[in-house]
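Every protein chain except one is present and positioned as in the full complex.
Moving on to chain A:
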Amino acid sequence: MMNNLVLFPILVPFLGAILLMLLPKKIILQRTAALIAGLALIAVSLFLVFHVKQNGITTVNIGNWDAPFGITIVGDMLSSLLVFTTSIVLVCVIIYSFYTIGKPREKFLYYPAVLLMIVGVNGSFLTGDIFNLFVFFEVMLMASYVLLVIGGTKIQLKATIKYLLINVIGSGFFVVAIGVLYSMIGTLNMADISQKINALHGTNTGMLSVAAVLFLFVFGLKAGLFPLYFWLPGSYFAPPIPVLALFGGLLTKVGVYAIIRTFSLFFTKETTFMMPLLGILALITIIFGIIGAISYYDLKTIVIYNILIAIGVILFSVSILSRESVTGAVYYLIHDMIIKAALFLIIGVVMAITGSSSVKKFSGLMTVKPTLGWAFFIAIMGISGIPPLSGFFGKLLIVEGAFSAHEMIGGILVLLSSLFVLMSLIKVFTRGFWGEKSGHLTLTIPYRKMMLPVIILLTLSVLYGVFSNAVYPFIADAVEPIIDPNVYIDAVMKE
């Protein structure tokens, strides 16, 4: 009975979405129900985190079919922590949406789409079956297409066409990758695949490398890895701010999680070139992210390119695959989900005041809204990794891990990337927030209500940094199955 707890992060938003579809025109009802679903999700996932902390990896075999034959939902610490972070971001975005998204969109199934996307995200984090992962990816992507196009302005239509096309191709190749793997291994359960790949040891494993590259292509496309990130800046520029915060906080991170999960389970022993390839691509991603981030004067675009830098940093440290670097990667992943959502929400407030996201069009915001200025400043310090704040500890471990694995270039590049992240955002701060008051500043927005979710996210981010010691036992549990896949396999295949 307690095991079914793992299913609740999927079932709660799913139930919420279904019920909300029944009464699309009652906005008050939509808002309260969405908020209640979000809060329930936080409660459930927090409970799940502590349950997994006490009892180890929790699995549930759906329909009582034993592990390799049915679908297994696996709640290990990494998934539980990501689900918990997702639910926090969700609630903040829902609160923010109340005041910014506008009634026409709210009447047109906005909240059900948000909840369905969370179903897909949480399902992807929790599933233990590779085809089920594909299905949850599609649930997530379908809802994200709707969220991207809802409202139907020209820019959204243009962006959705490209985003949809890219993801249709990506999904096609995901199925191809599963087909290749299935023809070799003959099973779909991730733990079982891992076990059977180990049993292949010494035999002809060339096709396994093909499958590995296909998976890297598919997940790299979702995550925005170097040669496959080209869709991301354009597509993320289009949607309204709360949707952008959800996308920037969650969607690419699901791709990162899928890479961590499949590569740590499947492709570590038999394919020696896979991890170095991932590392090199991740480093190039960092470089291209830096180039994008420092070359624009547009707030939104700068932060979008900062997503790429973070993806590169996380995947680089995953590719080293030592305990230290993976711990850093998990720290950084959770930090990045929170801080990116917070940054996009702050940009939303700035855009609501100034009517533009280009820092060339306004300055002197500090004199008008000092709280906003300081919130943005703290977010910048957090994202670039200034010591007491949340970005520091993860990056420290990543750099230490890189140096102890003799990846000097990578370590130095990660350090330099911090400098450029700081530079790209401090440019915004000095131009937009300091100086004489100029530009058209409208102050009739519900400023305090919009700042509430921003403050919540920033407080959490600061606490996460200050109390990183208290979080450490949880992160250590999350790292264990990545370093030693047998922990994961034993938990799933126990009977």
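We take it that contacts are C-beta pairs under 8 Å (C-beta built on N, C-alpha and C of every residue); 3 or more make two chains touch, one makes a residue touch a chain; residues count from 1.
Going forward, contacts and distances are computed from a predicted model.
Per its UniProt entry, the chain excluded from the display bears the name "Monovalent cation/H+ antiporter subunit C", taken from "Light-independent protochlorophyllide reductase subunit B", "Monovalent cation/H+ antiporter subunit C", "Type I-C CRISPR-associated protein Cas7/Csd2" or "Pyruvate dehydrogenase E1 component beta subunit".
Of the listed positions A:Leu23, A:Ile36, A:Ile62 or A:Leu157, the one in contact with the omitted chain in the full complex is A:Leu157. Among A:Ile36, A:Leu165 or A:Ile291, only A:Leu165 touches the chain that is left out of the view. Note that of A:Ser87, A:Thr100, A:Ser358 or A:Ser461, the residue touching the chain absent from this view is A:Ser358. Residue-wise, the contact with the chain that is not shown comes from A:Lys300, picked out of A:Lys300, A:Lys340, A:Lys369 or A:Lys395.
Where chain A meets the missing chain, the touching residues are 131, 134-135, 138, 142, 145, 149, 152, 154-155, 157-162, 164-165, 168-169, 171-173, 175-176, 178-180, 182-183, 188, 233-234, 237-238, 296-298, 300-301, 357-358, 360.
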